[in-house]
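One protein chain is absent from this view; the other protein chains keep their places.
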Amino acid sequence: MAEELVPTWEDVARRYGRKIYNFAYRLTGNPDDAADLVQDVLLRVRKGLAAYTPGSFDGWLWRITRNAFLDGVRRRQRRPTFPLPDDDRNLAVASPSPDEVLASVRLSEDIQSALLKVPLDFRECVVLCDVVGLTYEEIAEAVEAPVGTVRSRIHRGRRMLRELLTWPV
Amino acid sequence: MSRSLLRLIPVAVLAAAVVAATVAPAAASDLDSYLEQAEASSYAGRQATWSTLDGVTTFGVVSVEHAGPMMMVESGSGETMIGAGRVFGSSGAVVIHGWSAGELSDRYQMAEPQSVNRLGREATLLTVMEGDTTRARIWLDDATSAPLGSEVYDGSGSLFRLSSMLDFDPNPTRLYSALRDGGGDFDVALPSDRSSLPATADGYTRLDVYTGPGNAVQAFFTDGLFSFSVFEVEGNVDTAPFSAGSTVNINGSKYLRLLAPSEVWVVWRSGSMSYVLVGDLPPDHLAEVLGELPRPDRANLLHRIWNGLFG
Partner (left out) sequence: MARLKHHDDRCADQDLLSAYLDGELRPGELDEVVAHLTDCLDCVAEFHRIKEMRAALRTLPELEMPERLLPSTHPGPELSALLDGELATVEQELVLLHLGECDDCRAEFHELDAARTAVRSLPGLEPPEFLMTRRDAARARHRARWRVVTAAAGAAAAVAIAVGMLGGPAPTSSIDVGQFSDQHNARASLEPGFGVSPVYLSQGEAP
């Protein structure tokens, strides 16, 4: 059985930072809050890394991320959330044609603003599944809920989103 | 960079008879590894600590929960979380980073560890020698590596500090939830290079200097076993918090000294600065250290004129 190597702090930041940032961004719609969350998670990881015993690193990391996110939500006052256009400088997609860019930006704006209207429980499961790409098992570990609950939240979250969005006929 | 750390543990007042060490002393690095295990241990219980100096005795009991490297202390004044450079307590929260790493001074040797019984548990007794004299004894639980008790001696072989667990449970129950729910705002001690204190004092090395709290500058010293901090403050300090202490003569100079169960405080004025020292070092070390720090002012002509003019 291969021994799991405990990554260094810099490793974690480079490998997982982007996912954590996107998780926070999609959950809050706000790049500043996303940056704050990344910093908070990195700090908690740094503090916890010495005590971390090899097991499921991803599970451990996402649990930390989610707890940090919830702490942040509790700490902050409710800010009016409004849809933000994706920060063009941060787009990590292959260069598309102008029409594609326009369509994708408008679409993702709509999705982002609809996402923010979905209750947090459902929103985080949908984001962990479709943005971060975790399995149901991993999501269940992160949100500390049974897989059945996760499955239900993902489905109902997607349904709610679907209903909130107006699709061109 | 987690370092080994021994929690000052209560020692049963009915100490076991001292068994003189007859075997050649073990390397100090063995002591380090014992202490590392102790730092990582998990346990809970009540701890009593007792110190005596020049006829003054002080004593305290607290509840302790420990899961390395964090420790939660509960007493009449509330809960305090300590460990890994953090203290979260009722007087605030502070986080500090270590820039320099300390080392165990080579004046310490460890005698051969002995198997003993303590609190009904199988334990190992570590004896720390300084030259020919016993400086400290530490009891560690075999099953959990938890510290069960300790003794610290002054240079002449008299007991200076005694600490013991009064009861022992290998499972800290409240610590984990406190760690999980804990947090909140904290001060961070910033590094400073403005200390006027020497780099060493009687076998203690000045590791790091920090600003704060307030306008003070903190210099932290350690010899690997004991440690102390000296806070420099401009002008006078209000000595009301030390009113239970007494003025003592050390090395021919007057100091205000207060004995607490697990630490000693010394306050004095030198030139335009006041100094506040706090640490767990034994009294003979303290006397040597004070000799190498700025000395208290002597009453002189200027002082007497001043006092005469301004009262």
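To keep things simple, chains are lettered A and B as they appear, and every chain counts its residues starting from 1.
What we mean here is this: a contact is a pair of C-beta atoms (placed from the backbone, for glycine too) under 8 Å apart; a residue touches a chain by one contact, two chains touch by 3 or more.
Quick caveat, the model's predicted, so the values are computed rather than measured.
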| item | value |
| --- | --- |
| Chain B, residues in touch with the chain not shown (by the definition above) | 1, 3-8, 32, 35-36, 39, 47, 49, 56-62, 64, 69, 71, 73, 75-77, 80, 82-87, 89-99, 102, 104, 136, 150, 152, 185-186, 188-194, 207-208, 210, 212-216, 218, 220, 222-229, 231, 233-238, 240-242, 244, 258-263, 265, 272, 274, 276, 278-280, 302, 305-306, 309-310 |
| Residue ranges of chain A at the interface with the undisplayed chain | 9-10, 13-14, 17-18, 20-22, 25-26, 31, 35-36, 38-40, 42-43, 46, 86-87, 89-93, 104, 107-108, 111-112, 126, 129-131, 135-136, 151-152, 154-156, 158-159, 161-162, 165 |
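Throughout what follows, only the chains that are shown with their structure count from here on.
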| item | value |
| --- | --- |
| Chain centre separation in whole Å, for chain B relative to chain A (CA means) | 45 |
